[in-house]
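Removed: one protein chain of the complex. Kept in place: all other protein chains.
Think of it as A, B and C in the order they're written, each chain with its own count starting at 1.
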Amino acid sequence: MPEQLIPTSVVLGAWVATGLTLFIYSFLYKDNPLFKLGEHLYVGVSIGYSVVLVWYTVFFRLLWEPLKKGIAEHPAALGTYEPVIPALLGMLILTQFFPKVSWLSRIAFAFIVGFGSGVAIPRTVSSYILKQIEDTVMPLATMGADGLSMGLDLASPQSGINTIILLIGVVSVLFYFFFSVEHTGPGMVTARTGIYFLMIAFGAAFGYTVMSRMSLLIGRFRDLITFAGAEYGYATPVLLLVTVLSLAAWELATRRKAGGE
Amino acid sequence: MIFAPLVFFLLLIGGPAFAGPPASPDGFRVFDTPNDAGKSLSLVWKASPSDSKDRTVQVWAAEFPPAVFKKVAEFPSNTRYVRIGDFPWWAQPAGKGDHYVKLPSSQAFPIEDGKPYTVKLLTHEGTQDVWSEAAEGVSAPNYFNLAQVNNLVFVLAFTGVLLGSIAAARRNPHIYLRRIAGLDAVEEAIGRSTEMGRPILYLTGSGGMSDVSTIAATVILGQVAKKVAHYETTLKVPHRDPIVMAVCQEIVKEAYVEAGRPDAFKEDTNFFITDDQFSYTAAVDGIMLREKPAANFFMGSYFAESLLLTETGAGTGAIQIAGTDSDHQLPFFVTTCDYTLIGEELYAASAYLSREPVLVGTLRGQDFSKAFIMGVMVIGTALATAGVMLQTDAFNYFLDLFRDFK
Amino acid sequence: MKAFSRRMIAIDRRIIFLLIALAVLLPLLNPFGLPIKVSPEVKAVYDYMDALPERSVFLLSFDFDPSSKPELEPQAVALLRHAFRKNLRVIAMTHWITGTGLADNVVAQVAAETGKARGKDYVFLGWAPGGYALIISMGQDLYKAFPSDYSKTPTLGMPVLEGVRNLRDVNYMVSLAAGGAGIEMWYVFGKDKYRFEMAGGATGVIAPGLYPFLRSGQINGLIGGLQGAAEYETLIGRKGMAVAGMDAQSATHFVIIVLVVLCNVFYFALRGDKGKQA
Partner (left out) sequence: MIFLKRQLPLAITFVMGVAFALQYYIPHPVSEEAITKVSDWMKIISGFALVLGIASVFHVHAVKIRRQAPGWGYSGVLFAAIAITMAVGFWSGGESKADGAQTAFGWLYDYTMVPLQGTMFSILAFFIASAAYRAFRARSPEASVLLVSAVVVMMGRVPLGQFLVPWTWNVTQWLLNVLNSAVRRAILIGVSMGSVGLSLKIILGKERSYLGGGKDQ
């Protein structure tokens, strides 16, 4: 297969993407006009994007189309007009613009907050309380072919010894969170154990995340390396030079200004 | 003890040879699957000692009155038993050790609610086939999931404990609360901002108004704003969700009124940036770099943006106080902020800051419930271990109460 | 020592940033190829694929979008290179509409470098809606599920699909997933019913959660994250993006660890001095 020529729109895209990437990275040096430009462009595009998306997916698909279809098919049915309810609630939120009647928006807030609180209760109890208890409460010993045994293998998460460690960890960290109990005497020992568990876990989670964060940077750099190629018109080196030069010029200008004042 | 596996082994290889021709399954029943949304039937029959992996069971079903039967499932006859942990003891569809098969509606054999179906089993071994009696069943959706009744009881009991401790706190408001350093620092952070003449930045997290952690963050915002109102300090609250923004607007306004400083309230305290995660982060980082707030508050739920925000804030030398229930982001808050409210402490913060009996009582109620859960875990582990040692399932009557069933 | 330590402990963050940037960039430009330990779960995928006879059917499902590209693209490339080298027939597809363009590029690129022809040696079916329902429909009739491929060529009669009626005729299948649903879905609605062997490739974040599937034999192998991709590249003897990426990973981790150690050295130097003063 012959080497494909990259379409102009892709090359243009590569330049735009590379430029914006470098502008944002320049923030690692310090706040500067290029970062401000990148930041405001980014925020602007994201707002515009949300507006378009909300228009088509919410107003069009969830509100207008069902209403239109419903009115055409069952104009008399009450269910047809159901999307009007959230539309009305949405309008109530907009009363915020008019201080006199802005209290009406509370009705919508009550609706949203009530729904959220209600939905949360049984689901939280199910997956964050009962499920967690269920997974913690495990027999410490197993009955095998050769009788009763307690697993001492640290490498197997289900072994008896790990079940005990897990139990100690959960109980001591939970104890640390007690608000109305003084952390003195045996309580202090338990709470201290809890703190150590917390710190080890936080350290481990931190160390574990390093890898996936580095993967992101590697991915980003790989794109920049790709765009450095001749087929993209050497976008990366050219734009890198432009960025560095403009930063230097800006730095000089601000220094001169500061010196002049 | 050595003989046990040997006997088992003999049974395994010898089983089919001694068992003779397959017998038709005993006690075969078909009924509506309990505790479900309908469109499914349940089949139950007694286990037989001659069940083996070489003997297969086929499920054949037809609409009633039966005309053409269709094979809908096939499996070895020594599988699909009711096991401990599948169902709670108060909602068992069949006895322990019975065979249980759930027959959901499928493309191959759709099941509709309210329609009768006939099902029979074909036991097949070698060249021999034996049909069971046919049984009829009608599927229907149910109005209550009995298997989750323990969840409901838990919620009701927790409500009771909560209301009880709130009432108790009203009668006796002097409850000991241990110190939380992050909350002692709130006042200090506000004071420092005032001294330095720099603004205070407060973020409510990434959640919408139906997220409980966002609600907690807005409640704390009210109390922070009340303290801020006493000083001549600017409060800045950039938002990702317009509804949260509107709610916070009301909360902050009210806080200034309660503090007796309605004149000091500025309409532009709360403002919206964008609903997109990383452009919001870029903009907030920009605010931190340009306006150099002396105190940054991060409350509510967060995702990957957490470190992008806190590390920038640390670079500007602000006092940073975080509070989040997002356990995956806690390591980053703990390492980059001066104070972090870990998990539950986010929900306790408003009680600490306000000292209102309702809130303090809630903490007491939560402590009781936590103690109860700790007890359940310790006792449960002991009972589960005893169950293994004594070879009994009697303790499951207790353990099942704290399992999550779907 | 004290003055130096004080200066080093308050070191400008930008120097750290620069070190990290270099630690990523240099290995990417010039991989030093640290030895990669191949885990049995990756070896299993390689062995199965390697044992397939020529012209066997290999189905690769790209169940991710550009945000997981850094980890899953190298896996896809390594698998495709292996498949094309073994002269397998490759069917590629995606369940994620946002991943369609990315998947098409990857398949076309690897095919081009190995001189394989679209329609004859491989086909990219593109995206179709339905999720699990799509798998069921592919299990019944592939040509109904995908009447035409991504470039709008009718699938019926394509040389690459000769003798393939549905998923039962697939010899090996790998789902590269950025969410648990990808691999699990392929197992529950595909492999379980239509009896083809399958493996999974996943991002580093979700891979640990898939080990139960591996242990129970629901998938015969698992490629996890960039590390898994690097292992696969090592196995096929073509070190590529992932091996270079792993070098960068090692380098950055090493830089951070050295920084942490140094910072503690400086910290103790300062504290020791303080102790003397007191």
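Observations, loosely collected:
In the analysis below, contacts are C-beta pairs under 8 Å (C-beta built on N, C-alpha and C of every residue); 3 or more make two chains touch, one makes a residue touch a chain.
Being a predicted model, the structure only gives us computed values, none of them experimental.
When the missing chain is restored to the complex, the residue among A:Ile6, A:Ile47, A:Met150 or A:Val181 that touches it is A:Ile47.
Contact residues of chain A toward the unshown chain are 9, 12-14, 16-18, 20-21, 24-25, 27-28, 36-60, 62-63, 82-83, 85-87, 89-91, 93-94, 96-97, 103, 106-126, 128-129, 132-133, 135-136, 154-155, 157, 162, 165-174, 177, 194-211, 213-214, 216-217, 219-220, 223. Along chain C, the points of touch with the absent chain fall at residues 11, 13, 16-17, 19-21, 24, 34-37, 66-67, 101, 150, 152, 208, 227, 230, 246, 249-257, 259-260, 263-264, 267-268.
The chain not displayed touches chain B at residues 35-38, 141-145, 148-149, 151-152, 155, 158-159, 162-163, 166, 208-210, 212-213, 215-216, 218-219, 222, 239, 241-243, 245-247, 250-251, 253-255, 257-258, 268, 270-279, 281-282, 290, 304, 307-308, 310-312, 314, 325, 327, 330, 332, 334-336, 342-344, 346-348, 356, 358-359, 362, 365-366, 369-370, 373.
Definition applied: only the chains that are shown with their structure count from here on.
Between chain B and chain C, the least number of touch steps comes to 2. For the criterion of most C-beta pairs in contact, the winning chain pair is A-B.
Centroid to centroid, with C-alpha atoms defining each point, chain B and chain C lie 31 Å apart.
Taken residue by residue, chain B touches two or more other chains at no position, since every residue touches fewer. In chain C, there is no position where the chain touches two or more neighbouring chains simultaneously. Contacts from chain A toward chain C in the complex involve residues 1, 4, 28-29, 210-212, 214-222, 225. The touching residues of chain A, counted against chain B in their complex, run 24, 27, 30-31, 35-36, 38-39, 42-43, 45-47, 49-50, 93, 96, 105-106, 108-109, 112-113, 115-117, 119-122, 125-127, 129-131, 133-134, 136-143, 145-148, 163, 167, 170-171, 174-175, 177-183, 198, 202-203, 205-206, 209.
Taken together, the chain B residues at the contact with chain A in this complex read 1, 4-5, 148, 150-152, 154-155, 158, 175-178, 208-212, 215, 242-243, 246-247, 249-250, 273-276, 278-280, 282-283, 285-286, 289-290, 328, 330-332, 334-335, 342-345, 348, 351, 363-364, 366-367, 370-371, 373-374, 376-378, 380-381, 384-385, 387-389, 391, 399, 402-404.
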